[in-house]
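Below is the structure I would like to discuss, written out as structure tokens.
Rather than the whole complex, this shows some of its chains in their spots.
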């Protein structure tokens, strides 16, 4: 598998993502600078990492979404290649129009870093085949603007097409409003595009891949991607 | 030499915080009247913040040496070897006054400043900590300050991309008009790639890097050394705004050009920006520096030389570059979108020459600017030693359970989750122990080594007895590191006090420094960096003496880290260390009895060392299953914290007959730890302790869902947790304290 | 030329900041505030002497960057 991590000025979880890919998938990702205009040949996974691209000034992800490299990312997605946007990466995907909706200020108006529980809604996407549908996983969040919003029509489409793949939930998997860490519409933590080759999610699976750091629930995501790519090859 | 600058009058001199005799000294040094710009330069270099004129003679007495120390005090940050060719770089610094005036930006730029101190030396920052002191919760400004400071720390650190992994938050009415924001940054460096401020070589380019210069914080350094009156609000326009995005770019660009071997010397622009950094680089290298201010990238038109020399605009650096590498360095900076300008050069003259619009606006002897700053042996009176308070003089609670519940919900003891959840404490993927334990543990690269990090001080002890309080701050930091299984390496200290011109306050400073020195010597725990913040007072009332200690320890194997949560039912709970039941200056006395008096618990450093080494061995040998040091609130609070962290309760035995129960359970005797071990190991541990000259006492057995004391109602862990977790969020949501 | 672009949330999009501000005003004892919605303004200096051209350029800036038209509306005013 060949992964490329896009580094924008202000990205800051690119090393975390690289380590997860290395540890779980055994793959040494390419770091691609935002000012480049093409991806390394053979890239089959693009990762937009967490951070504060361009300071997250204006709106989170807004400036990054218009960076030179994004045309190549768009083309990669259009050709069916996998794109994973984590946290700031999710915000960038929404701003770039690769995913619907927008991410607004957390309902409690504070940046929040803590472990949350996610319900994996389906296991038949390239990103979630490492989990079982309905499985509850513990993953940290660390964001100030992860409050997913979309208009009614968009939400209906997301629900109808089964494109909501992660939701914030209680430890037992129930959709307790108290577990919705940022007030997201329908407790949305992660969604895919229509073709299911683009995933955006707010939580950080890349920070839960090592037993030494207390939890390995994030491994499934990376393992699933590797499996999918191996099967497709 | 300059006609447009205002004439120097006694009023102008006073406004610059210079005393008449200090001004005379300036005239004697340069043999003439200074220009306005020169006056500004002197005021910046000679104020308390930059010159340490009141504390210098005392700081010299600190213990700063050990075989593992690579760089002690005097550079941007201290450096300590951790083996494998690596070293840890760290320092703590205050941003108290700016945070009181504009809490968000004040705290944010405090973080930015301390991070720059660390990466200026070539280190990549791997963690931040902070120690915060606020006024009484009922004071009308407190809530606003807490909200702003915490958001500012998070806002900067989170965006910059460094995990904020620990700290402390305390409240006391003596901080009502003067909160404390102490920030510590920790970085990792290769021993062979350390960079210093010392300029080398004549005719080398002096380069300005980073953000543009604006009129931010002009006189910020002077403000940091001025006491506040009720007109504090009026000093507002000096507020600096932080740009963590620019700082992140500056970090990456600096590390990149350092790796390319372009840099001879580097200094960040902190307080009194261009002035301090240029003078320091020249003075350290025995060289002169010439600056051409027309080359300085400015954000606003029409800036004067005076303004440029004193601006505290953030996210800026000064470097001396290898001339042949100039183009390469510039290309790297341009790639990161940062300003880069050659603004001067090194000269053999040992003079600091500043030109602006064709005129020389300053021409000063560079060494004297720093070295000849006044040094004061300020008069001081020692704080009278307080009389110890007997346990019999302290009222017992109605029930221990009530007292415990009240203590856990008190502002100083309650959970600080509301605070640390606003900090990204996980980024970089190396946080082994998150906030909430005794010390944070951050893995080094891919492991197996890790660093333990903590900040500690107990100001009420320092107020009652500065010497014992100073010792205790160091001992508690040491203990917190030991409690996670680390070998304590070194400390950074941040000394926050009132006006040194008051002999009582000066006495506190002197006493605390002596105590810190004593503890550091006896514990082999040298001071490698620090910062002094004086004049922390409002309307003549000083803050509590607050010498914050930031401690760093080394763990050889992350797999051998101890945590405070109980691990299993039926394990023996042991107390390591000796208990008299010391209630003087305890939180029990303050929160339950409403009294703040007596002597603080004395720290027996020999005992401290024995107890600590014993506990570390238990952790290392995998005998101890949970470890927690005993500090604020005493033994029962420590046990409750272990229970809450695990959800498991405990059945506890009664207090020894010689000690009144409330003194046993809430006394704050030092050098103690609570440790759990499997039942079967308890006897062996006790025997081993006897051999090591350490007292161990059985406290009870883990299990159930409550803490149970003989003759007391069961205290449900869930109820304790609710009390512990709810005070701060409720307070911040606007509920009465 | 000086200009101002004002970006506001579309009706129907929830505004958590506005909601929080309403609550905060209430707890400060400032009553009678029925609703608050927060938006942004951009004060822009355009190097352009022709009003219509300046306006066109700002519209482009707003469409391409300043506003997220999924959730926001904008208005351009050239102040001269």
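Here the chain labels run A, B and C in written order, and each chain numbers its own residues starting at 1.
Operating definition for what follows: a residue touches a chain if its C-beta (ideal position, glycine included) is under 8 Å from a C-beta of that chain, and two chains touch if they have at least 3 such contacts.
The model shown is predicted, which means the values in this text are computed figures rather than measured ones.
In terms of the labels on screen, the copy numbers for the complete complex are A x1, B x1, C x2.
Keep this in mind: only the chains that are shown with their structure count from here on.
Chain C has its Cα centroid 29 Å from the Cα centroid of chain A. Mean C-alpha positions place chain A and chain B at a centre distance of 36 Å.
Chain centres here are Cα means. That of chain B falls 41 Å from that of chain C. Partner chain C is touched in their complex by these residues of chain A: 58-59, 62-63, 66, 94-95, 100-102, 104-107, 109, 147, 149-151, 183.
Listed in rising order, the residues of chain B touching chain A in the complex are 151, 154-155, 158-161, 243-246, 248-249, 336-337, 420-432, 443, 447, 558-559. Those residues of chain C lying in contact with chain A across their complex are 12-17, 20, 64-66, 68, 70-71.
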